[in-house]
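This is the structure I want to talk about, given as structure tokens.
For this depiction, one protein chain was excluded, whereas all remaining protein chains were kept in their positions.
All chains are identified by letter, namely A, B and C, in their written order; residue positions are counted from 1 within each chain.
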Amino acid sequence: MDFDDTPDEAVWRASVRAFLSRHRSVDDPRAWQAMLYDAGFVGVAWPVEAGGRGGTPMRQAIVDQEMARLGLPALINLIGIGMCGPTVLMHGSDRQKQRYLKRLLRADDLWCQLFSEPAAGSDLAGLRTRAVRDGGGDWRISGQKVWTTLAHLADYGILLARTDPDAPKHRGLTMFVVDMKAPGVTVRPLRQMNGDAHFNEVFLDDVPVPDAERLGEPGEGWRVALTTLMSERLSLGGGGTPIGPKPEAVARHVAEHIGALPADRQALARQQLGRAYVAALGARYTGYRRLSRLSRGELPGPEASAGKLSGTRSARDLTDLAVRVLGGDARVGTTPDGDRTWQNMQAVLPGMAIAGGSDQVLRNIIGERVLGLPAEPRVDKGADRR
Amino acid sequence: MDFDDTPDEAVWRASVRAFLSRHRSVDDPRAWQAMLYDAGFVGVAWPVEAGGRGGTPMRQAIVDQEMARLGLPALINLIGIGMCGPTVLMHGSDRQKQRYLKRLLRADDLWCQLFSEPAAGSDLAGLRTRAVRDGGGDWRISGQKVWTTLAHLADYGILLARTDPDAPKHRGLTMFVVDMKAPGVTVRPLRQMNGDAHFNEVFLDDVPVPDAERLGEPGEGWRVALTTLMSERLSLGGGGTPIGPKPEAVARHVAEHIGALPADRQALARQQLGRAYVAALGARYTGYRRLSRLSRGELPGPEASAGKLSGTRSARDLTDLAVRVLGGDARVGTTPDGDRTWQNMQAVLPGMAIAGGSDQVLRNIIGERVLGLPAEPRVDKGADRR
Amino acid sequence: MNFDLDQEHRELAGAAGEFLSASASPAAARAALEDGAALRPGRAELVKSGYATITVPASGGTVLQQAVVAEQAGRVLAGPSLVSFARAAVLLDGDPDRLAGLADGSLAVAVVDDGGPVLDAIGADTFLALRDRALVCGPGTVTAREPIDPTRGLGDVALGATTVLARDAAERWRRAERVGRAILAAEGLGAAARLLELSVEYAKQRHAFGRAIGSYQAVKHLLVDVYVEVEQLRSLVWWAAWAAGRAPGELPLAAAAAKAAAATTLELAAETAIQVHGGIGFTWEHDAHLYWRRAKVDRFLLGDDVAAFDEVARLAMGQVT
Partner (left out) sequence: MNFDLDQEHRELAGAAGEFLSASASPAAARAALEDGAALRPGRAELVKSGYATITVPASGGTVLQQAVVAEQAGRVLAGPSLVSFARAAVLLDGDPDRLAGLADGSLAVAVVDDGGPVLDAIGADTFLALRDRALVCGPGTVTAREPIDPTRGLGDVALGATTVLARDAAERWRRAERVGRAILAAEGLGAAARLLELSVEYAKQRHAFGRAIGSYQAVKHLLVDVYVEVEQLRSLVWWAAWAAGRAPGELPLAAAAAKAAAATTLELAAETAIQVHGGIGFTWEHDAHLYWRRAKVDRFLLGDDVAAFDEVARLAMGQVT
């Protein structure tokens, strides 16, 4: 066991740090990602032939750590890098990999993920969007997707559709790459409770998709989607990065305000901070353990979901404290100097807790696939999915 | 709405108080209960023909309140009064009522309840104790019961047994009154985690039971048992009496010790006390609402289980605080002056949380029967119960 | 003892609920948030209905009646709050002119607590405050603050020239605060009960994996925990409101307990509602966040939950028999 960088890692970290401190971030998020890509800091662990750098996950983690340390803006194409890319990498044809992956890493193309539907959330495999083969062997897709991050900007999306309504629920699905500029695609923003519109509804009306844009075999879509979901779990708290606020940022904020509280309240604030902070540290170091196993070539397992479970809880409690120490201003949306950081975080977190799987679904996954507890009896074998 | 006594209630309270302050409690618990019975304070709301006084539940509640106020010892035959008696009252023959009920109220006979079995806890209807009819129409009972409070002292018990192993699980049961001194009854004490033996295992080996001691029709045992369980729920936190420690007693104990803590710790102790105390008050006043409805003649409904759910939680948190304020002595079993009240309470509560239905079962009952949420699919229709 | 609402209370609840829900609603709260639409029913309508001033001495009503109405107000996120009226009625007791103004709507009263934006300040023209143990009254300048819950009308208040209404008014101030806590808790009860209804309804309708999500223990038990809290809150609200009229000695503990329970129960109900509703629960269009906003604000009004729990503990330790 060793937390210290290996000599190789230390050299890498120094060069990353040197570069990042020499280069200011760029306002245009695509240009910013492109610059980082060109510097060799995006897709570090991806294979060279996929536009990556053939490095270790640890090298990528070092880049991420250094960017976080400097408070640099995140990459815009995060969904693409975290979920769509790995899926294309694992299941795409050579042509697809050639065509999409490098451009994805450079943010030349932005990507989104079209899985959830109004009637298929936790029960994703119950989705109803239909892909039907036309005479030439290509496909026409119709249906409605929802909670699609970045759909309004995206060039491409990976989409899970039902291609065989007569097959058992998990067997009749197929995955596609969809051109978001194709005719029949309509994107409508979906406002969240905090007023922002990070998500979209996507309506698909007879959208043409060439058979060459299939990912994996027809009927194999569920297996393909599992790759995506596994990658998602790792990116949502599973790798040690916090969900919601950085605990250090909350501690800094509390430190600035705690002096204004009566002594009794200071003691209570410290208890709340301490409890949530320990949970956040626990999630972080557990993520590091996972990262270490990944670096040895292990695949991310279902236990990665644990990071999201505890991460959303400690994020909630940290944010709650951050709001509370505002005193009287905690009752309103902004502080007198216009800061709405913590109130906004408070209103965003309920959404983050649900995206990527509800607590209930994640607990089932861990209970059954990690602890080996028996599943519940299923009643949806013969349900209508047309 | 009126919390104050009605004029009639006030007269009653005054007479109860006067009597209780004139009469010291008696050491022998049977004699103590007999004295209270003769004074008219036991079975107050039971019908006169069942040995009761034909009064209101509120009058009984006033007796209970005054006894609690004076810190007088509880009645020994609580299980009999709270569960067995109501069952005999509702389902017994005239002969059984005549024979048993007055003696039960006077503690001339002690009673126990023989329901749970090693393999039938939450799933009570899955019990395996068998009652088989002999040639003369009487019964022979064999099997094993467990968690039987007072079985080592009891003269009688109500026992649920399977009389038709081929019927669906809930249909093949019958309730009996069993003479605990009958041949074939063996009682073995069961030690709890705190070292006490409040519960027993009861082994039944071909125990003869006359058909006249049946309660209700053969095969109707489940319906009869529901009467018992409903009464049990009301007696376990459902009527406003606390589960575990009295909140006032904890507050007094904390008040005695809190001065020795640093100011920070005092603030934290007050938060813990305040939170658990509010929960306890909420449970208490909700119990009073139930009591008021009962006084109008309504039957206790499934919502009475809510009192147990929240009551066990606040009891746990109150007791935890009571232990914590002992400081260094919290690490050991007794204080230097030999007090083990709170440590013992801490070790008793986990058992109290399970007796009378696990949290999980109680939540199912409330979710389905109060909120109207659908039940889970059942898989135990055809299970073997021989 | 009869600890249950009387028939008269039930009829009052029905009538008030009908009046309030005819204009107030989550949709109205959303409109207020989006473009500053007026509160519903609004101060004038509330006064006209008489429901806001039940406890003005001339009306002869009880705090319990006011609480019964407040529960209905909470269900539909009505504004302004009945808390302000109930506190003003206590504070202005013995001042028939101003009480008449409160009751006929010619005075728009808000009560100024220390430290932070003031409930129902927006639209108020008459402010009551405690200064050096004296109850003072006067005009004020209100600076609206960006709302979390727009129905709470929170603004910073700079008092203008004030008149002293009573010199040694600390005790009266505390009583008004406690009555206010009972009414605030009643509004919280209504909001929490409504959230539970919405959640239960959704859990019955929404299916996943072939059955209603409410059939899953994970969802069912969440809802049961909310139910238990809501029913306990109801008991505490009734107790506190009853005590305000009939057992002043019990009011401090009852009001603090109700206030504390309302803060935590409404927050639990709101967070559970969003969780149970899944994706649509955190959309702008769904009602859940409007109640969630109420929860996040109300917990800090009339002292926060932490202060109320602290007070319960102090009272419990001092009042043991």
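In this section, a contact is a pair of C-beta atoms (placed from the backbone, for glycine too) under 8 Å apart; a residue touches a chain by one contact, two chains touch by 3 or more.
Computed from a prediction, not measured in an experiment: that's the story for all the values here.
All shown chains touched by the missing chain in the whole complex, by label: A, B, C.
Residue A:364 is the one among A:60, A:163, A:346 or A:364 that touches the chain not shown. Among A:64, A:123 or A:303, only A:303 touches the chain that is left out of the view. Of the candidate positions B:73, B:210, B:350 or B:372, contact with the hidden chain is made by B:350. Within the set A:83, A:159 or A:251, the residue that contacts the chain not displayed is A:251. Across A:182, A:212, A:281 or A:379, the residue that sits in touch with the chain not pictured is A:281. Residue positions on chain A in contact with the hidden chain: 1-6, 9, 58, 61, 69, 247-248, 251-252, 254-255, 258, 267, 269-271, 273-275, 277-279, 281-283, 285-286, 288-289, 291-293, 295, 303, 306, 309-310, 360, 363-364, 366-368, 370-377, in rising order. For chain B, the list of residues touching the undisplayed chain reads 116, 119, 121-123, 126, 146-147, 190-193, 195, 264-265, 268, 323-324, 327-334, 340, 343, 346-347, 350-351, 353-354, 358-360, 363, 378-381, 383.
The set of chain C residues touching the chain not shown comprises 216-218, 221.
Basically, only the chains that are shown with their structure count from here on.
Touch-path distance (fewest steps) from chain A to chain C is 1. Closest to the middle of the protein, by Cα centroid, lies chain C. The greatest number of inter-chain C-beta pairs in contact is found between B-C. Centroid to centroid, with C-alpha atoms defining each point, chain A and chain C lie 39 Å apart. Taking each chain's centre as the average of its CA atoms, chain B and chain C sit 38 Å apart. The distance from the centre of chain A to the centre of chain B, each centre being the mean of the chain's C-alpha atoms, comes to 51 Å.
Those residues of chain B in touch with two or more other chains are numbered 267, 271, 376-377. Multi-chain contact residues, meaning those touching two or more other chains, occur in chain C at positions 211, 216, 219, 306, 310.
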